[in-house]
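In this view, the complex is presented without one of its protein chains, the others remaining in place.
Chain nomenclature is as follows: A, B and C, assigned in order of appearance, with residue numbering initiated at 1 for each chain independently.
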Amino acid sequence: MTRLRLGMVGGGQGAFIGAVHRIAARIDDQWELVAGALSSDPDRSRASAAELGIAPDRAYVSFEEMVRLESGRADRIDAVAIVTPNHMHAAPAIAFLNAGIHVICDKPLASTAQEAEAIAQAAHASAAQFFLTHNYTGYPLIRQARDMIASGDLGDIRVVQVEYAQDWLTEEISNKQADWRTDPSKSGAGGCVGDIGTHAFHLASYVTGLNASSLAADLDAFVPGRLVDDNVHVLLRFEGGAKGMLWASQVAVGNENALRLRVHGTKGGLEWEQENPNVMHFTRFGEPKQILTRAGAGSTAAGQRNTRIPPGHPEGYLEGFATLYTEAANIIRNDQSGTPEAGAHTPGIEDGLKGMRFISACIESSRKDAAWVSF
Amino acid sequence: MTRLRLGMVGGGQGAFIGAVHRIAARIDDQWELVAGALSSDPDRSRASAAELGIAPDRAYVSFEEMVRLESGRADRIDAVAIVTPNHMHAAPAIAFLNAGIHVICDKPLASTAQEAEAIAQAAHASAAQFFLTHNYTGYPLIRQARDMIASGDLGDIRVVQVEYAQDWLTEEISNKQADWRTDPSKSGAGGCVGDIGTHAFHLASYVTGLNASSLAADLDAFVPGRLVDDNVHVLLRFEGGAKGMLWASQVAVGNENALRLRVHGTKGGLEWEQENPNVMHFTRFGEPKQILTRAGAGSTAAGQRNTRIPPGHPEGYLEGFATLYTEAANIIRNDQSGTPEAGAHTPGIEDGLKGMRFISACIESSRKDAAWVSF
Amino acid sequence: MTRLRLGMVGGGQGAFIGAVHRIAARIDDQWELVAGALSSDPDRSRASAAELGIAPDRAYVSFEEMVRLESGRADRIDAVAIVTPNHMHAAPAIAFLNAGIHVICDKPLASTAQEAEAIAQAAHASAAQFFLTHNYTGYPLIRQARDMIASGDLGDIRVVQVEYAQDWLTEEISNKQADWRTDPSKSGAGGCVGDIGTHAFHLASYVTGLNASSLAADLDAFVPGRLVDDNVHVLLRFEGGAKGMLWASQVAVGNENALRLRVHGTKGGLEWEQENPNVMHFTRFGEPKQILTRAGAGSTAAGQRNTRIPPGHPEGYLEGFATLYTEAANIIRNDQSGTPEAGAHTPGIEDGLKGMRFISACIESSRKDAAWVSF
Partner (left out) sequence: MTRLRLGMVGGGQGAFIGAVHRIAARIDDQWELVAGALSSDPDRSRASAAELGIAPDRAYVSFEEMVRLESGRADRIDAVAIVTPNHMHAAPAIAFLNAGIHVICDKPLASTAQEAEAIAQAAHASAAQFFLTHNYTGYPLIRQARDMIASGDLGDIRVVQVEYAQDWLTEEISNKQADWRTDPSKSGAGGCVGDIGTHAFHLASYVTGLNASSLAADLDAFVPGRLVDDNVHVLLRFEGGAKGMLWASQVAVGNENALRLRVHGTKGGLEWEQENPNVMHFTRFGEPKQILTRAGAGSTAAGQRNTRIPPGHPEGYLEGFATLYTEAANIIRNDQSGTPEAGAHTPGIEDGLKGMRFISACIESSRKDAAWVSF
């Protein structure tokens, strides 16, 4: 099987998420990185490209150049991964979509609602696909949770508790990762709420299949001088009557990357934690709690799909991320062959828009003293 | 050492919490149960008393009779434990306080604010002590957490996450425990919020030393036909700027008695779960997380006080409850001897009033669509 | 119901296990401590007795005096608890058994095989009962495990892994608890193997119902100058073909009181840890692992028997210990009434003898370079 050709915007030396995207793209051997606008500095762009095995003539200094020159090649890239800070998503995304090149974009969708809308318009107008890397949806047990709920194992959902706690911004710090995330001109008006709150919100929606209809949010910037929120408390109301709470924090000392989801329905309950993603607790009301394992006893088809190794051999963050790349590859290949792909749940433009509405609603609600905001 | 004499109102055959109080009173050998108004039915009162080794002439059929006859005895009871449903706290509590007999009362304080106020007036007017059995405060690691925070180990508190999840009321059921808790004429207007929400609220305040100044609450009665709330979502604001979330639920399938507290400050974080109460996680910012154990390495004086056995030998719910009885005994003995007791943090009438205001504020806020309510 | 009258030999001020026995005796309200030979020093004996509410005329200075004077009383003690160091079990046990007074004795049975045999002869010759406080058998989930295995839930047992790890003797120390346990003239020839190895061995036998037929042991005294073993490695062979490993250590840094049992059969597997005794993991082959909780969903009659509070409210070490006292009380009362007690599994003299044979076999095997020793 021939690999699809991938380009990358951002992700030069020192970047975190760019390297993650590259590993994720390699794991299932569906992609080859062949082009990049890795840096706006010509020397760094070339140096980064050389390290990554990208041919010098495809080491671009801007995404505009990359779109223009790639579009003219017979072996042009099939898709581009956009791994820049939030405020630099919209321009390249729109350019590549307009050129008919598939886009794999990091989250949140953009830094402003206007940018997000513009991307959405471009996506709708383009024959190309738009994928948003809400990578936590790629964990096999998250897929299994989604299917268990859809098939009624939990009954009607009543309560959704989701949280995403970190502590790396507990004190004032300055480094490549922190700087843009705490600068509203780059991250957008949301800090923690955009960076990790959107992950939590998306995961809750993705797994339960529920649409949040309104929220009340209390946002804080606890670190003196911080310009964006670093702690987020949200009450959620879902269509159909379920209720939820969402907590996101980057100042919760003792937490590294503690994304945790709990869902309770009339018949059952589920609990899952990202830091040990190969297990999930499931309780049927009145029965002993079960420890479900990735690909283990009682796993569903969705739980076995896109998993690579037997139970007890832990898969991690990179494998979950890889699943999004592999699903994107399958969708693109099927597009090419005219066969729609079934069973893939890769987040896309609608998820991105919802995430942006979530951020906006949280900020608006918090400014109104946690009044309910519909969205 | 002579045991103090204990009477009991409520707690006849089939009761849950009455038996707990009696074991708790026995564990540290400070109390002897000698009198009871265990049931309003004379035959059942006598039968229950006989089972418990209470002399027939002190097996009363009403608390009024008990107050009157005990008051006339030279060996009258030192204290009475009131373990009736919420709506039956006020009348006996006031009667015993008026008679100068110490009162140990289950929580919440009462079923209405009016009753609570009346108890408080009686308590303030009486020389007798009033103890409220927020028993979770009796766990040694909770005492240690309180002292660690008071001594600054966590720095300034920013975020408090507290939850108390059960699932036993997931479906409509009828039994002695469920019936009065879901009947507002007995439990008061609050269901879950009064029964376990108050425990969670009290624990958060007790450990952090923070006063909540306002809250926004979203209460639900998910089970069809239920007259009181069974799921409680609350945003909290504390004096000084800390923020919190409180979740209490009796319909969270997969939870037996999952009271959990997490506190995060500028310097450190703490996590504790009631179902495995002999361990607590503590992280100093930037250092590895520690597993603190009851009476184990690094335990503080408060963590060692009122613990009975070496680390690794688990103490449980009954021992934590016993600590309240032992502290009450110490306070009463010191009252008698004129020496004030230091180091005891047994909840009392003020905690009871705060708990009632918490219930009222939650109900009021929820009726106002989760508007902020000060208290 | 009238309490049974309990006496105690040993357990004066500063003792650990004496206080544990007293709490255990109180918890279910079946016993009243009324006499004691708590210390051989007359002043300390009286002072200890006064603290414990024992009448001065029943504060004896020796067990011999206690046997003699109690035997002459109409209200003589029903049973005596012997909580002295190992080498001081035999003489009082035999004396009380000869006097027809029931004996509740701490483990191991004695410090030598000769003493053990002498106790056994006295027990067999006496109408009085002999109870041995292998208290870990009192945990409700241990009872449940025993019954699950007996009823075939695990199929035929193949592998038994049991371990009991502590670290308090990692370095040379001197205190009341350590001194006699590391002095072979008091503890017997076994150190760790007698103190905690016997608990582990007994628990494995008790739960599985299997008899060990031979063992190979490798014992070490790692701490320089230590006269008894402090680390014990044992291979076990059971009648019927099951195999086991037993590890006991008092120098395993990072362990407080880590007694852990795992049993694997042809159909299922069980895992339990004493430090969090309210949960047990159970797996039917090919199905998801279950988390069984004390008195929770799926608990058996044996798991519910002698448990006091609902699931999620942790019971601990003292409650498990209390169950032995309560079962002893039931057996004694039934003896008195002529009704045999069903369902109690309180360890007795045979368990004590087996434990002594286990110690001897380990020492013999280790001296023979871990040769197999039958027993």
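In this section, a contact is a pair of C-beta atoms (placed from the backbone, for glycine too) under 8 Å apart; a residue touches a chain by one contact, two chains touch by 3 or more.
The shown structure was predicted, so the numbers you read here are calculated from the model rather than taken from an experiment.
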Legend entry - Option from A:S40, A:S151 or A:N257 whose C-beta touches the chain left out: A:N257
Inset, instruction - Consider the whole complex, including the chain that is not shown, and state which of A:S45, A:S111 or A:Q166 touches that chain. - result: A:Q166
Inset, instruction - Check each of B:Q177, B:Q290, B:Q304 or B:N334 against the chain that is not shown and name the one that touches it. - result: B:Q290
Legend entry - Chain not shown, touching residues in subunit A: 1-3, 16, 19-20, 22-23, 26-29, 50-53, 166, 255-258, 274-278, 293, 296, 308-319
Legend entry - Hidden partner chain, residues of subunit B it touches: 281-282, 286-293, 296-298
Legend entry - On subunit C, residues whose C-beta touches the chain left out of the figure: 154, 158-159, 161, 163, 167, 170-171, 216, 218, 220, 222, 231, 233, 235, 237, 243-245, 247, 249, 251-255, 262, 264-271, 281-285, 289, 369-370, 372
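We adopt the following convention: only the chains that are shown with their structure count from here on.
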Legend entry - Chain whose average C-alpha position is farthest from subunit C's own: A
Legend entry - Length of the line joining the C-alpha centres of subunit A and subunit B, rounded to whole Å: 43
Legend entry - CA centroid of subunit A to CA centroid of subunit C, Å: 55
Legend entry - subunit B and subunit C: spacing of chain centres that average the CA atoms, whole Å: 34
Legend entry - Residue list for subunit A, restricted to those that touch at least two other chains: 281-282, 289
